[in-house]
Each structure stands twice: as structure tokens, then as C-alpha cells.
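Below is one structure; the comments refer to it alone.
Shown here: the complex without one of its protein chains, the others still in place.
Moving on, here comes chain A:
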Amino acid sequence: MRLAILGAGDVGQSVADLAGEYGHEVVALADSTSATVDSDGIAVRDVLERKVGDDALGSDDPEDVFGIEYDVLVEATPTTLGDAEPGFTHVQRALEADRNVVLANKGPVAERYAELRALEAESAGSIRFEATVGGAIPVLSTIEDCTPQAVTAVRGVLNGTANFILTRMAAEGLDYEHVLAEAQDLGVAEADPTFDVDGTDAALKFVILANVLADGGFALDDATVEGIQNIPGSALDLAAEDGRTIRLIGEATRDGVRVGPRLVPENGALAVTGTRNIVQIETRNAGSLHSSGRGAGGPETATAVLSDVGRLPPL
């Protein structure tokens, strides 16, 4: 398939880099200021080298992406809240042109799910968004395989930064501020880690899951969200006295979304360590299913995008 990739961060670059391995061709790669567009396929390696060197991706305008022939628009621009722009408009333009869309951008799916589905219904194209929840872990496709109606709840750890901080605090008996600084030095936490530690990032993913379970109806404002900033090392010590630990756990059901620090058994499935993610999919007829793996990272998330491309129905 011919891929047009919007967004040239870690995920967009990795999709471009790995597309050939999955048998696809990249016909456009754009960031917010520049683009390289060629309906015969772009020279991915050269373009990525320019990006690494901080040069413009190419001499084309990002707007030119919508002027060429492509099969799938890969929306990998940064997640924005509220109106989820410009991601939402990108998806809209592709669907209105009867193209397929694969999103790595959480914004539109979390904040404007019903609108996306309405646009999709009018289009010959389809949308998929596995990469928005748990990176490389097949969460949405597992729910799809079980059928969303048979899934009663999804719970788990879907933010590696918060999980890394809690794990280190518990293991080393250190306080939040100390471990956060360490995580920033290691590159695990961003310079501004607010969205990770206040629960917003995890909440967006569980809002997406609730939307899939209930076929829409949720946005970030509907979620009850608490972060880990107020958890001192002593709380983890007390939890350990009783064989428990504290994790930032999200829960999505058809009734709502909740994210917050919770007590879980220290040796239980949900007590993953480091930046690892895990989801527990509770089904009506098959008990609980667990999937664990890397929930973030360029190549990891790109594999989810490319798996989605492979699952698209033919146009």
C-alpha cells in the first residue's frame, strides 16, 4: 500500500523506516513545516537523514500530501486535547477523499470518537488506531477478536514513565522528586513530565478503550483522573508490609473511565516493573486475558501502525 505519513517524530520516522519491511511504499512524509512528496515513492533514507540533521524534510509543502494518490494516511502528529487539531482535520480530509487512516495520535480518538465514526460511515475508507493504546501491545485487535460486546472491562498500566517512577520508589525507598529527576536523566521522563505523572496520558488511552467498548460517548473530561505526584515513598513501604505495591492503574468499562494510584498484589500480573506496560482484558466468556510489552517507543509503536495497515479492508 502507498502510505502518506503526517508527523515525523519518533513514530512517523519509524513507520517510514520500517514500511518497506512490511511490503509498503512511502509516498509522503511531512511534519508541520515541510514535506517530501512523490507518488512513485520517496527516498526514505535520505529524508530521514535530513530530519536527523535538523534540515527540512524536503522542498514540498505539507499541504501537498493531500494532492497525491495514496492508500493510507498515517496520522502521527503530536496528541492535542480538546478539539484534537490539526489531527482531526487530517483524518477528516483523508476520509472525505475515501482513503484509509491509521492513527498513532490519541487526540481525535479520545476526544472526538463519535465524529470520527460518523465520517468513517460516509467514507469508502476505514480508520484504525491500535498504536494509540499500549504501543506494540495488541490491545484493540484483541478486543476486536473477542468482540467488544464480550469484553466487560479493561484494566492496566499504560504509562511507562509513571510505572518506572513507582517501581524505583518501591525498590530503592526513594521519594518521588528524586526518582523523577533520575528518570529525566535517563530519558525515561520528558523535561515536562506532567501528562505522564498526572495521569492524563493513561487516561486518554483508557478513554479510547471505553469508546471502543461502548461505541463512543467518552472524552477526557468524562474520566476520573488522579496522578502519582502525591505518593510518598512511605506509602509504598506500607503497601509492601502487606504484600502489595502501588501502580498507576487505569480502568475502562462501558460506564466510565478511572485512572489513579491503586494497591495491587506485589507479585500479581498488573505489578509490571520499569517502563513495561500491561493490560488485562476481562471477558464475559473467557476469563481475563493479559498482554504485556513495550507501550511506547518509535519502532514499537510503528509496528502497531504497520499491523493496522495490514488489517485494513481493501478499498
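The rule is simple: contacts are C-beta pairs under 8 Å (C-beta built on N, C-alpha and C of every residue); 3 or more make two chains touch, one makes a residue touch a chain; residues count from 1.
Basically, contacts and distances are computed from a predicted model.
Missing from the rendering is one chain, named in UniProt as "Amino acid-binding protein" (options: "Probable glycine cleavage system H protein", "Amino acid-binding protein", "Succinyl-CoA synthetase subunit beta" or "ABC transporter permease").
Interface note: of A:Asp55, A:Asp83, A:Asp221 or A:Asp237, the residue touching the hidden chain in the full complex is A:Asp237.
Within the whole complex, the absent chain has one touching residue among A:Ile249, A:Ala296 or A:Val309, and that is A:Ile249. From the options A:Ala56, A:Leu81, A:Leu263 or A:Leu312, the residue with contact to the chain not on display is A:Leu263. By the touch definition given at the top, chain A reaches the unshown chain through residues 153, 155, 226, 230-235, 237-239, 241-242, 244, 246, 249, 251, 260-265, 268-270, 280, 282, 287-288.
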